[in-house]
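As you look at this complex, bear in mind that one protein chain is not there, while each of the others sits in place.
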Amino acid sequence: MNAIILSAIWAVIMMLGSFMVKRKGNFRHIAAFGLLVLFVANIADTYGYSLFNFNNHGFLQFTRFGYLFNSIAIFSSLIYVLITGKEISRYGNHTAEYFALIFFVMCGVSMLAFYNNLLTLFLGIEIMTIPLYILTGSDKRNMKSNEAALKYFLMGSFSTGIMLMGIVFSYGGTGTFSLDVSRAGIPNLYNHVASFLEIVGLLLLLVSLAFKVSAAPFHFWTPDVYDGAPSVFTSFMATIVKAAGFIAFIKLCLVRMTATSAAIDWKMIFAIIIIATLLVGNITAVFQQSVKRMLAYSSIAQAGFMLFSLFSVNDFAKEGILLYSAAYSLATIGIFAVLVKMKDYTFEGYNGLAKKQPLLAATNTVFLLSLAGIPLTAGFFAKYYMLAAVVKTGSYLWLVIVAVLFAAVSVYYYFRVIQAMYFKDGNAETEAITPSFKAGLLLVAALIILIGVYPGIILNWLYF
Amino acid sequence: MSTSEILFWFLSVLALFSAVMVLVSKNPVHSVLWLIVVFFSISGHYLLLNAQFLAIVNIIVYAGAIMVLFLFVIMLMNLNRESEPQKNVWMKLFGVISGGLLLTIFVSAFRSSADIFDKTAQLNDGDVGLIKNLGKVLFDQYAFPFEISSVLFLSAMVGAVVIGKKE
Partner (left out) sequence: MGAGSLIALMIAAIAFSGIAILISKIVLKSTTNKQKGEPYECGLPTKGPSWIQFNVGYYLFALIFLIFDVELIFLYPWAVVVKGIGWIALVEIMIFLFILFMGFLYAHKKGALKWQ
């Protein structure tokens, strides 16, 4: 509860700050402080120190899983603001508002971590995505940014419409918005489990949530939007927001889809989506010339891996998705932090970075290795948990083999960047690099290796 | 047939007809005007279900404010017949196929739910939609989503100012 209300309050503070604080540079310090407050408040909340206690009538459910995810999301955004916060002030003179919108997104993310009702799911998704449409189009003079914002807005509204339709059908089938349904007394059960209306509703919900996490075949918006949006905000969208989408999705799967699994083969549906997502993401990423666009496709490919947790809804999957969101968020934030400093976003732009900026190249290598899932980095254990979860379910084992094959493909395009940095001669131009930026990158790289060596550092929080 | 039934069929036919007209009108402004007719006939349905509040909200917010926004958007984009993009035949074909599939699923969903089949809604005497009952639920049980919706409005407002304001 702390995180939801405090993030809304901090968003208002940033809004008011936009005309009360004169110095533009101060905003990111206020924002970083706010995220720190959120982080502390959320951890306090985890151990029962809640500032706001009122009966929410079952709209929210506070579980350890939600708290831990929320902590990870807030911590990642804190890192994000610390490393790339400076770049946000580049776009127009609405810096404070951009931070306010980021806090609104955090409010939505916290709602999704705790939701227990389709109504709060809808509100959370909306609070999370509406600021994103704005952030996507924040570079107003750039036509690409405008186009991306319009595309994202139109497609996003349609998917929200589909989600509402799904909620309505589900309500028609069960008579409640709550996630937990007492299935006795529902008329006209299909296979003795659920009303057919509910299943249609869940299918529509699946479509709209798959859109939000950019799973194929609902991924078409992703490359254009991620490529067109200002890189700073792409970094935010591709990490924290996407992870929150998955958390919302897995909660729906854990409750509603597990309960109706006798009526419809969700596993098969997810298997098809996973294969399509891995195929589209990995194969298309290979052919990209721009690193930013490659990262957009790679984020689709990573979503394919995260979808395994929805396929195999068990304890391993729950642990895995937390680990995956931490590993993926940290690595992607790091890569984008380096990317926004580059003058040229193509692979050639990275040529010879190792000679000019050895530290940037070294940390970037760690991030890329983590995304590829090389041992000793966080990405390895994240992928390992996902695949182990599938093995635990005991069905569709061939999915694991396919996933490993595609992970091997992904190594190719991640290593292209490393190859450009280390083994190609060139004159990689960067903007001015400050020592604090370097320190931030080092911190992220250290965290990734720490999680990669000892994943319990995150997962233990789930239990005590 | 009772008055309510005659009204129901009249409003349903009106709603469907004007919804189709929204789609087939060549002039986007005409589409918007037909959409207003759709909203009014839907409001009529709400009244039949004794949901006065919903009917009024539908007219004030949708037929009033949102239609104004629609018109502004159409005028902002300056649509006219010459600038209308050519639509691909394949695109149309796939649109029809996927729309038809969705319709099939919806129809089969309703058909399989035999309990709601062949029954009309509670007309006239249902009291769920009365303002008093709605308010009681909204400010007690649904207080949390109600407050959070204000955060949603606030974020939309900040967004509107950020996007709409000249630099």
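Letters are used for the chains, namely A and B, taken in the order the chains are written, and counting of residues starts over at 1 for each.
Keep this in mind: contacts are C-beta pairs under 8 Å (C-beta built on N, C-alpha and C of every residue); 3 or more make two chains touch, one makes a residue touch a chain.
Keep in mind that this is a model prediction, so the values were computed, not measured.
Q: For the chain left out of this view, which of B:V20, B:A65 or B:V128 touches it?
A: If we include the chain that is not displayed, B:A65 is the one touching it.
Q: Using the touch definition up top, pick the residue from B:V13, B:M75 or B:V128 that touches the left-out chain.
A: Of the candidates B:V13, B:M75 or B:V128, B:M75 is in touch with the missing chain.
Q: For chain A, which residues reach the chain that was dropped from this view?
A: Against the left-out chain, chain A lists 8, 12, 15-16, 18-19.
Q: Going by the touch rule given at the top, which residues of chain B touch the chain that is not shown?
A: Spelled out for chain B, the touching residues are 3-4, 7, 44, 47-50, 52-53, 56-57, 60-61, 64-66, 68-69, 72-73, 75-76, 78, 80, 124-125, 131-132, 134-136, 138-140, 143, 146-147, 150-151, 153-154, 156-158, 160-161, 164-166.
The rule is simple: only the chains that are shown with their structure count from here on.
Q: With centres defined as the mean C-alpha position, give me the chain A-chain B separation in Å.
A: So the centroids are 32 Å from each other.
Q: Which of the residues in chain A end up touching chain B in this complex?
A: 4, 8, 11-12, 15, 54, 56-57, 59-60, 92-94, 97-98, 100-101, 104, 107, 111, 119-120, 123, 126-127, 130-131, 133-134, 137-138, 140, 169, 172-173, 187-188, 190, 195-197, 199-200, 203
Q: Which of the residues in chain B come into contact with chain A in the complex?
A: Per the stated touch rule, the residues are 105-106, 108-110, 112-116, 141-145, 148-149, 151-152, 154-156, 158-159, 161-163, 165, 167.
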